Structures are given as structure tokens and as C-alpha cells.
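Apart from one protein chain that is not included, each protein chain of the complex appears where it belongs.
Right after this comes chain A.
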Amino acid sequence: MDRFAWASGLLEMNETLVIQQRGVRLYDGEEKVKFDTGVLLLSTHQLIWRDLKNHECCIAIPLSQIVFIEEQAAGIGKSAKIVVHLHPAPSNKEPGPFQSSKYSYIKLSFKEHGQIEFYRRLSEEMTQRRWENMPVSQTIQINRGPQAGRIRAVGIVGIERKLEEKRKETDKNISEAFEDLSKLMEKAKEMVELSKSIANKIKEKQGDITEDETIRFKSYLLSMGIANPVTRETHGSGTHYHMQLAKQLAGILQSPLEERGGIMSLTELLSPEDLVNACKMLVALKLPLRLRLFDSGVMVIELQSHNEEEMVASALETVSEKGSLTAEEFAKLVGMSVLLAKERLLLAEKMGHLCRDDSVEGLRFYPNLFMTQS
């Protein structure tokens, strides 16, 4: 959040508004900040946030500060978010609400939806980089020289001077173009190095690719127009699961759509809150499913016939066979998600069947010998 500067929120000449969205909250990395209800505006040059209640409170960040953006899907009780990874703040940055931050990214939380469209537009602006072609007089980021204004002059001297100015301008454009080209070559070189290193790591299966490298890699791909190496388009839009889902959606959504005049944005479909509230009614409605809340706060849907406590007994057997297991190892063995595997192990611990070993090596579960052995 230390990359933001206080702003008027007014657009310059050459700057156009692209999209705006109400009900956006800002996060500094993982932490909520006081900017919790505001309008988020995207222009060709900047990202502006203005407080809904206090219009004076307005902050902005140039789009050129953005390295890379990611979507974070909504969860139960959590709004969808866009994660914006940023360059370090330049030394000549105008004053803003935060002097420093331990994070190099911020999150935009869309409490009133609108995240999908906003992300699409923001991605577009990041790709097109229109701010580079249309400099604004108030230098927020680009250090361009004084604009080549019109030079009024008369006579031969005037003409000569105009020609000289034009020549200089052309010269500047050419050298700038070459600058861009050499920057591109630099980036290309860096990318090649990075790809080589990642390829080697994958080959040797040695160590993890650091998050930093991943972010850089993704940003290069983004700047080349590859939005996400694993896009939904490439990754099974036509799978059997999606086909079934499509058919079911058609069934469920027909009447609500007719009520809404035949058209509905994807984000209006089912909010996390609606899902939770509906699930809370399952048992009362004597439906064969139920919502269950674990101590940790994780919510799951289970069949009424499912007996988690029984599952715990079999979990104990599995752990005993292997001596000890982490949640990840258990998940793999049993074919469950790590999240639910952990919940089961925790339940077993709560019931006294397992105990834990928490060290630098990680969290492991053991059969509870404290109870079974003298």
C-alpha cells in the first residue's frame, strides 16, 4: 500500500475512464486497511480508489507500477479479489497514505461483485499500455521531456527552426525506440535465463521454484500476451464434468433468468452468502445433505449418511500402519483434498485417537500412545 499517492481522482487530458466499480475494499498484502468502502476506478493511466463516504479521500497508483495481476476466486463468506503485484515505489513518488509496507502486493476485494469484468479490463489496459502512448501533463510516472509543442515562427528562420525541431524529435523517437528494443532484448535475455533455470529445476526435480521467480515468469508471459499459462480455456473447458455442469446449470437457471429479463451477469448467479444460507437449511428441510462446521471454521457439505466419526476409526488404522502421517501424506493415501484430510486428522486428535508432533519438519500425526501405552 505504500505505492499509492494521494490524488484528486480527476482525469487528465489524454486519460480516459475505462471502468469503475463500487463496493471495493483494499488490502495491504494480506492485511485489511482502513480503505474499506470505496469506488475503484480504472483509467488508461491509473488505478484510483475513492472513499464512498468521504469523497475527499482519494488515492491512486499509476498502472506502470503494476508488475502482474491475479484473480482470487470468492470463497464462502469471502468476496472475489484481484491480487495486484507491484514494483517498488519510485523515490520521487508523491506522498500517500502509507510510508512503507512489508508487502509488494495489494488486493482489491469486490464486495459488490464486478471482479470478473474489472479484471478483464485491467488485463487489457496492462497489455495495451495506453499510458505510454498518451503522456499526461502531470508526470505521475513517465519522465518524458517537455512535450514538443507547436512552435510558431515565421520566415526562413522559422522554417529552419521547425525543421531542426522535427529532426530532433525524430532522432529522439528513434533512440527511444531503440531503447525500448534494447530493454526488450534485456527482458528476453532475462526470460531465457529464467526459463532455463526453471527447466533445469523441473528436470532435476530439485527444490521448489520460488514464488518470486514464478511471479516474474508470469509477468513476462503476461507482457507477451499470455495471460495465464494455465488458462481455463486450455484446461478442460470441454471436459465431461463441465458438460454435466452446463446441463445442470441450464436446468436450474432457466426460470431465474426469465425473471431477470433473460440476462444475468455471472457474478449475480450465486453469492457465497447465498450458498451458505441455503446450506444451513438443508437439515431443517430434511434433505439428504447437511452443512457441517469444523472447529477450525472450515465448512463442508456431507451426505446425511456420511459418518465422519467412523471415518476417524479408519484414519487411525491408516496412520498406525504408516507409523505417522502428515495431512498431505494422508490426503494422498486416501484420495481426499488436503483440507478435508486435515479436518479428519484433527477430529481424530480431538477424539483422543491421535496425537501430534509439531516441529520444524512439519505437523505429523501419530497414534495416541499416551493413552494406549502404560
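Methods note: contacts are C-beta pairs under 8 Å (C-beta built on N, C-alpha and C of every residue); 3 or more make two chains touch, one makes a residue touch a chain; residues count from 1.
Criterion: contacts and distances are computed from a predicted model.
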item: Protein name as given in UniProt for the chain not displayed, "Gamma-secretase subunit APH-1", "Hemoglobin subunit alpha-A", "Phospholipid-transporting ATPase" or "Vacuolar protein-sorting-associated protein 25"; value: "Vacuolar protein-sorting-associated protein 25"
item: Residue in contact with the excluded chain [from A:79, A:115 or A:368]; value: A:368
item: Residues of chain A (touch criterion as defined above) contacting the omitted chain; value: 324, 349-350, 352, 355-359, 361, 364, 366, 368-371, 373
